[in-house]
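As you look at this complex, bear in mind that one protein chain is not there, while each of the others sits in place.
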Amino acid sequence: MSTHAATHDDVHHDDVPKGFVHRWLFATNHKDIGTMYLVLALVMFFIGGAMAMVIRAELFEPGLQLVQPYFFNELTTLHGLIMIFGAIMPAFVGLANWQIPLMIGAPDMALPRMNNLSFWILPFAFLLLLSTLFLPGGAAAGGWVMYPPLVLQSGESLAFTIFAIHLMGISSIMGSINIIATILNLRAPGVDLLKMPLFVWTWLITAFLLIAVMPVLAGAVTMLLTDKYFGTNFFNAAGGGDVLLYEHIFWFFGHPEVYVMILPAFGVISEVIPTFARKPIFGYKPMVYATASIAFLSFIVWAHHMFTVGLPVGAQLFFMYATMLISVPTGVKVFNWVATMWKGSMTFETPMLFAVAFVILFTVGGFSGLMLGLVPADYQYHNSYFVVAHFHYVLVTGAAFGIMTGVYYWLPKWTGHMYSERWGKIHFWLSVISVNVLFFPMHFLGLAGMPRRIPDYNVAFADWNMVSSIGGFVFGATQLIFVGNIIYSVYFAKSRAPARVWEGARGLEWEVPSPAPHHTYSTPPEIRPGMLAHGDVAH
Amino acid sequence: MSQQAGAYYVPHGSRWPIIAAVGLFIFMWGAAHWLDGIEPEGPLLLAAGAAILIFMFFGWFGEVARESMKGLYSDQVDLSFRMGMMWFIFSEVMFFGAFFGALFYSRGLQVPWLAGEGHGALTNLYLFRGYTGGWPTNGPDAIGGVFQTVPPWGEPLINTLILLSSSVTVTIAHHALRDGNRRRMLPWLVATPILGMLFVFLQAREYMDAYTHLNLTLHSGIYGATFFMLTGFHGLHVTLGSIMLWVIAYRAWRGHFSKEHHFAFEAVAWYWHFVDIVWLGLFLFVYII
Partner (left out) sequence: MTQPVIPLAQPTAFRRAVRALLALAGALLAVPALANPEHPSPWQLNLTRGDSGLSHDVWDLHMAVFYVCIGIGVVVYGAMVYALIRFRKSKGAKPAGFTHNTTLEVVWTVIPVLILIGLAYPATHLLVYENNTNGSQLTVKVTGIQWMWRYDYLSYLGQPVNRVGFLSKLAEDSNVARQADSGVSPWSVVSAHGVHDYLLDVTHPLVVPTHTKIQFLITAADVIHGFWVPALGWQADAIPGQIHDAWGKFDTPGTYRGQCAQLCGQDHAYMPIVIKAVPRAEFQQWLVDQENRSRMDAISRTAEVTGAPAAPQG
């Protein structure tokens, strides 16, 4: 793995391919592909967000104002699918593409051409998915979980939706294979596994999760396909099948999937907090083990999404205990972050602000997760807005804030310019206030008895819904600042960023200039003391 | 591609991935149209997508083969390829896992519940009274009508022997390759996909027999669903594996592989062993038990 002939004189290394087609369509450069992933994710975030805005507008008051009930269900379904598969996951893959090679001293991803394929499948997959909006009978409207038999009632859209999911799956699997091969095979000499940055560690484990569960999702939706189009009876009790079979397979995928969306965020936060606390991460190894334990446990908790289906009591107990256990390694992470801040020397630039908000608000979502994990209580919470509140705290103020943290943190490295710190702070404060106005009242609504996935509701729910919608509009509009700031940093900013953008930043990515040259580390870097964020060469 | 051997190999831009993505998209798009009965667009698009994909495979793998023979790939690149293949096979294992899981769940839990065991007592009492379960079954409503199963000790047994021997032949070929013995390698290598095709042929006959004589169809309740989906996906993999083996055989004949460097050969051999092991699982859990 270690010895390469030093052929640094290669003429090709620093020139960027000319022309749009060569640079982007034929891309093999991890930075370009990372950029494309991030741009796609941002576009998808806005498409999914626009759908959420329509949802919030319809829910602004009781009665039907904007959309018909069936279309509302289409919106909910597509919002979930697009945010998960289109916004959050590609954004993390984008961060991985940009950062992992930089952080481990690799010249590129291990399989660059496959990397290009993993990316380019995605826009087509979403084309396929969004095209269902225009089909006769509309898009799939069975929720992002696509439970049969309901989803089998959809019109022409089902086949399109399922093939879109197959494509996303293929893309994720290839992307993950690439990430694993890169991390295991391309580390510069001296970057041992237990000296890797935590972001790299979390992605290694995430990639493993993805390879393990995306094929299972593919299997589940394939069964839907054959049940609808080829007369099989997987999900039909009259033929000896079972609707719950689908739920089991889906959630065997689905639960690890939610950790796919949070582990890389944990990684980002574990990079950012030490930087701005100017103090090494507390408990590096426990962090790694905690991540691995979360990943392991995530395979044996899936039925906590199915507590109300009437499983045997023993099974419910097993899944309840396993679910509760996840709080322990997750708690270790939270405590380690706090301990990293402890006796540090903190400053609060935008990435740090987002990281702090992440720790607080993700934990709020984690607490409601713990509540949901207690079966008798979940009998009340299930399918109510309490669940919607839970998962938006972990997904929006968790995963999405994690991504924003990472983007602000590494943007100067990518563009070579600082973003606007002032607008970054405005973006942060508006976001963090409005997001709580948006999602916190959903706890109340759910507890009061408002089910999810409804376009209209009793007047008792009117007030909190209005509050939530107002928060939603503000939060949505605030994200325009985010985009503005990125555009500013890429095209307009004047101040040049130094190689080590942040005073307290440690790790290989800060050893290369900003912007990072098109090709970095065409020969493995020589690691000197103090260059690594964790551990040292000498050991 | 101006790098010298031994340097880290970063391939420069390639047009194949985007062609692959477009091909895949058109293929899936066509498939969806076809399933929804939109003809002739569906089949036409599907065929176009397939054509693009085939073109892409020749182009992409051709390029990789050429680069590999030029010695552009270092040991490190080789290891990346190996990891890639291994994790790909792992993902395939999980895909089959979903269907095996469906089989075990239906057979071990769901059908007994429908028949009133343990947790299913009330369901049986109120919804499916009189249903006694057992395996094979097409459920309380006997969907698809009375059917018979394929006896394991006929064609399936022969197929097991065929696949097992094909794993042996490919291993012999591999050893021959490592010994640098081309003349010994080629016949064993060619024998492997022939055995694979024989397997597929016999399976096709078995399916025809099931449909025409046993009344065992995709529609035969949960048994038919798990039987055909598991064996069907496996058969598909055997077919693909055979095609890959033919390509490898052709490349071996053209002298693409050296004693030391023959990753493509090994990857396909791994894949073939994987297909073989899945079959053993199928033979045991679908046919025998």
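Letters A and B mark the chains in the order given here, with residues in each chain numbered from 1 onward.
Here is the rule we go by: contacts are C-beta pairs under 8 Å (C-beta built on N, C-alpha and C of every residue); 3 or more make two chains touch, one makes a residue touch a chain.
Please read these numbers as outputs of a predicted model, since none were measured by experiment.
With respect to the full assembly, the chain omitted from this view is in touch with A, B. The omitted chain makes contact with just one of the residues A:54, A:300, A:454 or A:512: A:454. Checked against the hidden chain, the listed residues A:21, A:133 or A:328 yield one contact partner: A:328. Among B:54, B:127, B:236 or B:280, the one in contact with the hidden chain is B:127. Listed for chain B, the residues touching the missing chain in the whole complex are 114, 122-123, 125-127. Where chain A meets the omitted chain, the residues involved are 61-65, 68-70, 73, 141-143, 147, 149-150, 153, 236-238, 242-244, 277-284, 286, 308-310, 313, 316-317, 320-321, 324-325, 327-328, 331-332, 334-335, 338-339, 341-348, 356, 359-360, 363-364, 367-368, 370-371, 374-377, 379-380, 382-384, 444, 447-464, 466-467, 504.
Please note the rule applied: only the chains that are shown with their structure count from here on.
Averaging C-alpha coordinates per chain places the centre of chain A 31 Å away from that of chain B. Residues of chain B touching chain A in their complex: 2-4, 6-8, 10-18, 20-22, 24-25, 28-29, 31-32, 35-36, 38, 60, 74, 76, 79-81, 83-84, 87-88, 90-92, 94-95, 97-99, 101-102, 105-106, 110-111, 114, 118-119, 127-128, 137-141, 143-144, 217-219, 221-226, 228-229.
By the touch criterion stated above, chain A contacts chain B in their complex at residues 1, 4-5, 7, 10-12, 17, 22-23, 25-28, 107-108, 110-114, 116-117, 120-121, 124-125, 127-128, 156, 159-160, 163-164, 166-167, 170, 173, 176-178, 180-182, 184-186, 211-216, 218-220, 222-223, 225-227, 229-234, 236-242, 244-245, 248-249, 252, 311-312, 519, 522-523.
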